[in-house]
Structure formats: structure tokens, C-alpha cells
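Here the structure comes first, spelled out in C-alpha cells, and everything after it is commentary.
Omission of a single protein chain aside, the complex is shown with its protein chains in their original locations.
Chain lettering (A and B) follows the sequence in which the chains are written, and residue indices restart at 1 in each chain.
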Amino acid sequence: MILHNLKRLFVLSFLVALGETAWADYALNIPVGPTETSRVIYGFHMYAIWVCVGIAVVVFGVMFYSIINHRKSKNPVPATFHENTTLEIVWTVIPVLILIGLAVPATKALIRIEDTSDAEMTIKITGYQWKWHYEYPEEGIQFFSSLDEASNRARQLGSDIDPKTVPNYLLEVDHPLVVPVNTKIRFLITAADVIHAWWVPAFGWKKDAIPGFMNAAWVEIEKPGVYRGQCAELCGRDHGYMPIVVKAVTKEEYRDWVAQWKQEHAVRQAEEAQWSMETAMKRGKEIYNTHCVSCHQVDGSGVPGTFPALAGSTVVTGDVDGVIEVVLEGKGAMPAFGKDENIGDADLAAVITYVRNAFGNQVGDVVKPDNIADVR
Amino acid sequence: MTAVSPRPAGGASFEMEEKRLRKKNLYLAVGLGLIALLLYVLALLNVFEWVLGR
Partner (left out) sequence: MATVADTHGAEHEHGPAKGILRWITTTNHKDIGTLYLTFAMIMFLVGGAMALIIRAELYQPGLQLVDPHFFNQMTTLHALIMVFGAVMPAFAGFANWMIPPMIGAPDMALPRMNNWSFWILPFAAVLLSATLFMDGGAIASGWTLYPPLVLQFGDALPFTIFSVHLLGISSILASINIIVTIFNLRAPGLTMMKMPMFCWTWLITAFLLILVMPVLAGAVTMLLFDKFFDTSFFDAAGGGDPVLFQHLFWFFGHPEVYIIILPAFGIVSQIIPTFSRKPLFGKNSMIFATAVIGFLSFIVWAHHQFTVGMPVPAELYFMYATMLIAVPTGVKVFNWLATMWKGSLTFETPMLHALGFLVLFVFGGFTGIMMSQAPADLYYHDNYFIVAHFHYTLVGGGVFAIFAGLFYWLPKWTGTMYDEKLGKLHFWLSFLGFNLLFMPQHFLGLAGMPRRIPDYAVQFTEFNQMSSVGAFIFGFTQLLLVYIVYKCVKGEGEKASGEVWEGAKSHGLEWNLPSPMPYHHSFEGVDIQKAVADE
């Protein structure tokens, strides 16, 4: 294994040395994304690099010339000069001019990037430990987006699953954000618990999601495609496991998607109106996988010493009002899910039903949304 | 061997000079300490919120 890795390492260094781009996966530079902003940022980055390369040639040139030609063996008697006012003024003024050359375009670019006016649609993004919630206020669509199951299984300590066999390891979610192309979209970004940052490298910018405050940013994507990113601000244990997937589709496909989502939602609501064991368990499992799984684990075994097991727990299988209370109010590191406006009573009822009847727990009762409202 | 005084004696006896120096050291140290304390209090009073606030 190690030998194999060393070999790959060697091959790669060789490729880098040759300036070869044979390995398409290996990005060396900022991606040129499908938005104007990303091209501006890329252009900026390259401009700054070349300015620095220019300065580097001069500075390191002088330095190595000196190291080679002014060594003691070649220049045994040192010069004695120690000041030169003209020279000192020159090398103060030239950097100022270079910096002005950088600052002027930077100012223009920044003002443009931060201008979120005239957006055609709005999407509200809320960061959670450790998933994202997306809401389309104009369409009434909202959903959570968390790490997909395959990555989640592979990423566990000692899972023995080779990440290379998992497609888009750590960069795949269960429900991607779907957006239309060629539309100026304003994102309103906030967080529910701690500070997160929403970052899709292909779009160039990132923006912090701060609890209690609303930040704005925008994109206008020109090419349909799937764009992936990650949370960029340390937000706790699973900071590395809350990816972002944006699916940009044509306007027609987007309309279809909205219609389909609404239809599925209606069907589901009708199903859940009856609130059978089956529907509650199905929905409960989804909710569990979004909100509970990162601490209590897929099989409800928890993390010994840190997060309690749900499987076989007498609290979970005990008095139902007690369980509802814990879920609503939180306990220790567990958040108070009852305070979250993005999680309804039906969600809570479903997930409580699920934990009481999964992982070998067999209470057999179905918790109804009304039970939750009663405990509130 | 003759020890070299760290300060010019300047006519005064060395003992006098040292006393003066100690006083000078003490005043300067206490002054700097007070500046640090003041900044701590300013930070706690949230004065920085007005200056730094967004």
C-alpha cells in the first residue's frame, strides 16, 4: 500500500516537473468556472501571480547574483557603502505604483461581486451542524442537503472502504441544490447554530453563514452542470462532511423540477395525512439520516463516551413524552430541535417513531404530530 | 579589575545614580502596565464595538 502510494507520488512529481497535464483530476490552479465572477477572480489571481513572478525574478535575481559573485572567494574585500537616498526612494515608490496597478481593478471587481441587486430569484441557505438547508421562498420549496450515504459509510474511522471506490467521495449529497442557468440568483446566507461558510470553488467566492445575521451573494451560471463545494469555516466535529452540490439546469428543466417537486410533495402530504406506521417510518428514516446520523450513527450505536446509543436505550423506548421532550429541548451537545423553524412537528413525530422502532427497538407505537404539539 | 558603571556617574555618587535609575525603571514599568490594564478594561466595556463595529 505504502509502496504503491510512493510510486504514485513519484510519478506525479515527475509529471509536475514536466509541466504535464496528463492527469486530468489534478487541478493545480483555480478553476475557471461557469460564471463571470469566477472568471474575474481567476483573471485577478493570474494577474497577481505574474506581477509577483516579475518581482521575484528581480529580487531573487539580485540575491543569487550576489550569492554567486560576491562571495568571499570572489570578492575578498567588501565594499563599505551603507546608504543611498535615491535608491531608497526608488524602491519605495515603485512598489506603491505596482500596488496602485493592482488596487484599481480590484476595487472595480469587488464592487461588482458584492452587488446583489436586480436578482431574478432568491434562495435562502442555512448552515447547520453538519448539513445545509435550502429554501426557495417564491416556490415554497425547502429541503435539507447532507452528505450522501455511500460517502458517509466510507468516511467512518476504520470503515475499510477505499474512498477511491466511492464516486465523488465527500463531494456528494442526498438532495442537491437545483438552479436554472442564465438567471441572476441571489443567495441569502445564514446559519442555525455556529458559523459556516458556503463555498463552491467553481463560482469563485465564498460567504460566511452567521447565526442571527443574513449575508447576501449572487451567481449567474452560464453552463448547465454539477458544481461541487464544501463548508469552508470550521464548524465542529463534522466540518469536513457537509458538502455542497449545485445542479445547474436549463430554465425548462428547472421549471419541470419545480413542478415535480411540488407534485411529489403533494402526494407525500396525502400519504402522511393518514399517518401510518409505514409512512412515519419512511419519513423518519430520512429525517434521522439528515439530522441524527452524524452523532448517533446509522445503526443507532452512537459513539461511546461522547454520543449515547439509541439502540436498546431505555430512554428511547421508555415514556414517549420523555423522548419528545429531549428532542424538543435538546440535552448536552444535542440541539433543541423544537426551536428550529425548518423542522416541523410531523418531522419530529416521524423521527421519534423511527428511533423507537428501528435498530432492534420495538415499541410498536406510532407518534403523531399532535403528540408533539401537546408536549410543546 | 575595574567594573564599568552602566551609567555615567556624572559627578553624583554611584549610589545616588542607582536610586534614581530604579525609580525611573519603576515609573516606566507601572505606566506601561497601566496602559495594558486600560486596554483590557476598554475591551471589556465593549468600547471596541463602537470603534470596530460593522
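Definition applied: a residue touches a chain if its C-beta (ideal position, glycine included) is under 8 Å from a C-beta of that chain, and two chains touch if they have at least 3 such contacts.
Computed from a predicted model, the values in this text were never measured in an experiment.
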item: Option from A:133, A:186, A:206 or A:356 whose C-beta touches the chain left out; value: A:206
item: Option touching the unshown chain, where A:173, A:235 or A:280 are the choices; value: A:235
item: Positions on chain B contacted by the hidden chain, ascending; value: 1-8, 14, 18, 21-22, 24-25, 28-29, 32-33, 35-44, 46, 48-49, 52-54
item: Touch residues of chain A, complete complex, unshown partner; value: 5, 8-9, 12-13, 25-31, 40-41, 44-45, 48-49, 51-52, 55-56, 59-60, 62-63, 66-67, 70-72, 75-84, 87-88, 91-92, 95-96, 99, 102-103, 106-107, 109-111, 113-114, 154-159, 161-164, 168-171, 193-195, 197, 199, 201, 204-208, 210-213, 215-216, 229-241, 303, 306, 333
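Going forward, only the chains that are shown with their structure count from here on.
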item: Intercentroid distance (Cα basis), chain B paired with chain A, Å; value: 50
